[in-house]
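Notes to accompany the following structure.
The complex appears here without one of its protein chains, the remainder shown in place.
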Amino acid sequence: MALLHADNLSKSFGSVIAADRIEVSIEEHEVIGVIGANGAGKTTFVNMVTGYLKPSSGRIFYQGRDITPLSPRDITRLGICRSFQVPQVFTSLSAFDNLMIALGVAQKGMFHLLRPLRRKELIDAADAILARYDIAEYRDQPAGLLPQGVRKLLDIAMAMVHDPNLVLLDEPTSGVSVHEKYGIMDVVMAALKELGITVLFVEHDMDIVERYAKRVLAFYEGAIISDGDPDTVLKDDQVRRFVIGEEPQATRPQTAGATHA
Amino acid sequence: MLTLIAILLDGLIFASWIFIVAVGLTLIFGVMRILNIAHGSLYAFGAYVAAWLVGQYLSAGYAPMGSFAVLLLSAIIVGVPMGFIMERGLLRFMYGRDEVIMVLVTYAVFLILEDAIMLIWGTDAYFAFEPYSLLGNTEIEALVFSNYDLAMIALALVVGALLWWGLNHTRVGKYLQVVIHDRELAQALGINVTRVFTITFMVGAVLGALGGAFTAPQISVTPGMGVEVIVLAFAVVVIGGMGSFPGAVVGAVLVGIIRAAAVHLLPQLELFIIYAVMALVLVFRPQGLFGQAEARKI
Partner (left out) sequence: MRGMLSKTEIGLFVALAVLLLAKLILPEWAVTLGTVALARGLVVLGLLILWRTGLISFGQALFFGTGGYTVGLLRVYGGLTDIFVLTLLAFLFAGLLAYLLGLLISRYREIFFAMLCLAFSMMLYGVLVKTEVLGSTDGFNVVGLTLFGFPIEGNTLQTVNYFWMCLLACAMSILVHRYLSSTMGHLSPAIRDNEIRVEYLGVSVQRTINVKFVIAGALAGGGGAITAIAVGHVDPDAMVYWLISGEFVFVTIFAGTGSVAAPFLGSVIFELLRTYAFEYMPLLWQLTMGTVLLIVIVFLPNGLWSLVQRGPRKG
């Protein structure tokens, strides 16, 4: 059984089609890169899988269970976590406190939310995570003042405290300088591999996709136009034209005459 | 049948009164995102100045009919300088802070002005009944309506029409609409948002004072009169949709009629029902009947 299966998923906002009959299965331990131009439907897909948006039609199955109607928090509790294009952190709290809260709520048991937060085991766990993601030096700084790259890592680290089976990273390296990108991806991918987590990441940088992804999904106008190993997908004619935009005379499919201005 | 007429007319009279106050409140909120609790104080200031000036005017022996102009004048000499001072002297230093903080700031101003009223005019009541009795009554079978009350409906219509015209057919009005719709867009278009804010606040303040000035002849003007008005105006604004002009019209009429119906049919529900309607609207349409919902992107 596939870990995640999207069955004929569509989403439209008024007349804009953000997802167009998406059909895809994700197996355990896969590392998938998602590419596509802005507005191609990548984030919409992530938002639908994690319950932030409800699809207009189609269903999403996780371990064979229909999770389409569930809320983000229920989906999180089932083991699907995500990071955000714009890091969603608690800006007035320190990096450490961000992780403490994430760890605190991820605990199990009756009334666990009413137990004191600053327990030794949680403090140790938070420090271990800060070390694993290589951001220990920022421990006590308010998250709102952290450099973009650090905030991205903190955002991802917070998504990981639930020990998810599947994690969706929405542009983990956007807004980060070229030099930092590989550093971030190395840290994140190492952490995920160590925990054996299935990963789907949205990325604009084709070099990063090629280097880290074992499978690539290419989105165009809400639909998946190519799905396969990086070599095949990145060399696909349609992908080169509509996603990577390599050919200067590129035209939109089915709409003759529209050219680059 | 008579009860129905009574409910309708009483409702419209009440609606007219609260509309004049509420439309100023909603205008300020729409443009500046400030829920101005001190609006109640402006209302009270308008009433005090009006009562005092009418007294002066009449004792000087001028034509009684001119006292209506005095009422109007009172609203302007209260609203314009007070609106200007509040906006330029205080509120502008707070821009960019949380909406909730802004409420607290205007609450502080409200507290200060409440005492200012007592310091200026003392705790005794002021009366200015002359304009009220001047117009006489209209009788509909057993019902007696004061013509002054009925004239409030006309006043509200004129205020509404003027505002509508001003919003749609003057340059400032169009700027205002752009700012209400999208503040960033307004800045990008080169609209002087600072000036728009000042003008809006002054217009809103005049409207609040106008409501008070024309209420002065109907009541005894006493300390604390702005306290109740402000919550009522809130209810109207929330029901109609905060920042919406048509919302203020519909909200006022709705509150007016419902309240009048309660007064005539179930008097013990008079106050309860207004806030119950407000709560119901918030439950089913948090943005109000005419408000725009805002979505957040991630």
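Quick notes
Think of it as A and B in the order they're written, each chain with its own count starting at 1.
Simple rule for what comes next: a residue touches a chain if its C-beta (ideal position, glycine included) is under 8 Å from a C-beta of that chain, and two chains touch if they have at least 3 such contacts.
Fair warning: this is a prediction, and the values are worked out from it, not measured in the lab.
Only one of A:L113, A:A128, A:L145 or A:A190 touches the chain withheld from this view, namely A:L113.
Across the entire complex, the residue among B:M65, B:L157, B:L265 or B:L282 in touch with the chain not shown is B:L282. Checked against the full complex, the candidates B:M65, B:I101 or B:A188 give a single residue touching the omitted chain, namely B:I101.
Residue B:L35 is the one among B:I13, B:L35 or B:L155 that touches the chain missing from this view. Considering the complete assembly, subunit A touches the hidden chain via residues 50, 71-74, 76-77, 81-82, 84, 88-93, 97, 100-102, 104-107, 112-119, 158-159, 161-162.
Touching residues on subunit B toward the chain that is not drawn are 35, 90, 93-94, 98-101, 103-105, 107-116, 118-119, 123, 227, 231, 234-235, 238, 242, 267-276, 278-279, 282-283, 286, 296, 298.
As a convention for this text, only the chains that are shown with their structure count from here on.
Subunit A and subunit B have Cα centroids separated by 50 Å.
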